[in-house]
Structure formats: C-alpha cells, structure tokens
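Not every chain is included here, but those present sit where they belong.
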Amino acid sequence: MAEVIWGLATSHVPSIGAAMDNHKTGDPYWKPLFDGYAPAREWMAGHKPDVAVVVYNDHANAVGLDLVPTFGIGTAEAYDVADEGWGQRPVPRVTGAPELSAHLVRELMDDSFDIATFNQLDVDHGLTVPLSVYCPDPGDAWPCAVVPVLVNVIQYPQPTAARCFALGQGLGRAIRSFPQDIKVAVFGTGGMSHQLAGARAGLINTEFDRMFLQAIETEPAKLAALTREDYIRQAGTEGIELIMWLVMRGALSENIRRIHDTYHVPASNTAAALALFEDLGTVSR
Amino acid sequence: MTTAKDNYVLDLENNRRGYALNRMFGSFRHAENRDEFAADEAAYCDHYGLTSEQKKVVLQRDWIGMLDLGASIFYSFKLATMDRKSMQYLGGVFTGMTAEQFAEALQAGGRKFG
C-alpha cells in the first residue's frame, strides 16, 4: 500500500521562483530566505517520494471565473507549465500520476467530497514554485510524479478551513488505500500573511503567522475552527491561502515530527515560510 | 482619485459586476491578445463589452477604480504586467505611496493593522 512519508508547507510566491530562475538566490534580498530552506532541502533530498500531491490554487492562469470549482484534482498524464504573461518558467514539464489520481478521485467521491476533475491543466507558480522549493535543480525532469489538488481561494465563498482539514483527512485515507507500494509526499502551499489589493495592501501579521506555524503541527483543529473572515482579517485577503496548509496537515497521521521550519519577511508582498514534517505513520515502526 | 477600500473580496456579486473586465484581463494570457489590446485599447475594451465606467478606469489606469468595479487583483495584475508595473507599484497606488516606499515598508516587516 502507498504511504505518506512527509508533508511540506510552503509559500508559493512567484518571485521565489523567479529568484531561482534568474540565479539571484545569493543576493542580499533573497539569501536569508534560501538559507532558511537549506536544512529542509537536504533532508528531503534524502527522503525522496515517488509522487508529490501538491495542494495549491491557480491564479487566473488555468481556471477562469466562468466556472470556479471548490476542490479539483488533476487526472492527466502530464501538465504543461503555464505562461503567466512573462513566458513559461524554465522548469520541466510536470509528469502526472493518473492511476493514483483516479484512485483519489474515486475514494474521495465515495467519502462525500465533491471533486472536480481537471483532465487538462496548465500548472502555474502555485504548483511549480513549491516543486522548486523541494528540488531547486531538477535538470531535465522533476524527481517525482505529481498529483495536483486545486482549491479555490480566490472567489468568495472559499471552502471553510474545517472543510479543507477534512479534505486532507480524506486525502490521507485515500492515499494510504492505494494498492501500490509507493511513497507519497503532500505539499500544502500558499501564505503566509499577505494582501495584494486595497488600503491594507502590504499587511504582514507576524504574530498570526508564528501562531499558525506552531499550531499547524500541534493544534490543527484550532486553525480549522477559524472562519473565512478570521483568515481575511488576520492574514489578509490572500493570506486565506493558508487553508491549503490544512489540507496537507489533514493528510498526515497524528504521529508526525517537525524536521525544520523557517519564516522570512518579505518575499515581494508576502511573509514566506516553510515547515517540513516527517510522517511517522499510524503505527510505530 | 478615490481611496481604496480596506479589503477587496471577489464574491459572487463582484464576480458578476466585474465579469467583462476580468474576462478581458484574462485574455491577456495570450500574447496575440496583448498585442491587439496595445494596438487599440478602447476598441479592445468595447469588444469585451466593458461598461463605459470600466473602460474609463482601464484606459486611465485607475487601479483603485478597477477594483471598485469588480476587478480581481489577479486579473488586473495582468494589465500591470503588460505595463511593466510591479505588484509593489500597485501596492503603492492602493496605499498612497511610491513603489519604493511600499517596498521599504515590506522590507521593514510589513504593514501592521488592528
């Protein structure tokens, strides 16, 4: 059976990808952020998954406003990298895991989640930047296959934090019931606090972020109890992306160990963070 | 220039109000549409059925006005990208600062509220 070996929470700010693509990770602006990633990257490089399930949102690149699904799963054999207006990122095409995707869709549908399927999908920075955080130098191919899991965070009403946590729990069950002996990592992406538009643009709420960064390990139910309005008020209109961390957290077992975390302000307009958890499994081993 | 509201939330009503506007911005995903817009902005707005108010704020680059008329920042940012304006520049516009001042405020730890 498949197992979840680790979960990574990470911001997916486009400029983090651009800093890597343009070889600016050693610049004074970016060095502290990337230095903060180093221990996590080293550990992950020693614990390679076969498939990464990446929970993210599209940013007006593949999902329009005509039809906005709440939760979606990519089911394709491969995903092209989106052109977000400045050309494709110079990173490899993303290879899918269609058998696992089909299994997850079926299991989640039977578990009362109403999943949209993305049978064709161009993936934007929301998915590719986290892959780059995991693997900065993929060469010709990413080191694992990917199942994209999409969450609407742009249109109100977004799914509640509680529903995202529940989806994660269902996702974890579904992964663990996949009848192939593969190792799966789950990525929860977006956040931390940021707001792009309006008079509160530039908002950073370090206290909230620090609380969240701790509680995502120890008290996820507390975070799941926050309303949409709580997230928007405290973390900003785009900080609500943090609900996607709860999907990742829900997919892990109760028995996890924090490998590393880092927090840095700013990455462009955003408080950027990373938190990596090893999943020790539901039984001792 | 109007003052920005604290927060802009793209609810279903704003999605309806801003529909033509966001659809037009979304079309800028394709390079040929960007070129067509650049060649005759007003005609392009008309083709996408913008209201006269929406057309005016686009042509004047009234970034706050766009939000007030239903634009999503993820969509209007595509127009900013064509203009080679950064998200920091827009942040300055929304908060009455220059792009540099806005970037400095972030560099200093971000803006605090409440």
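Going in written order, the chains are labelled A and B, and every chain counts its residues from 1.
Following the convention adopted for this analysis, a contact is a pair of C-beta atoms (placed from the backbone, for glycine too) under 8 Å apart; a residue touches a chain by one contact, two chains touch by 3 or more.
In this text the structure is predicted, and so the values were computed from the model without any measurement.
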Assembly composition in shown labels, counted over the whole file, is A x2, B x2
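Basically, only the chains that are shown with their structure count from here on.
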Between the Cα centroids of subunit A and subunit B the separation in whole angstrom comes to 26
Listed in rising order, the residues of subunit A that touch subunit B in the complex are 59-61, 64-65, 83-86, 154-157, 193, 195-206, 232-234, 237, 265-266, 268-269, 271
Note: in the complex, subunit B contacts subunit A through residues 3-12, 15, 19, 22-23, 25-26, 28-29, 34, 67, 72-75, 77-78, 81-82, 87-88, 90-91, 94-95, 102, 105-107, 109-114
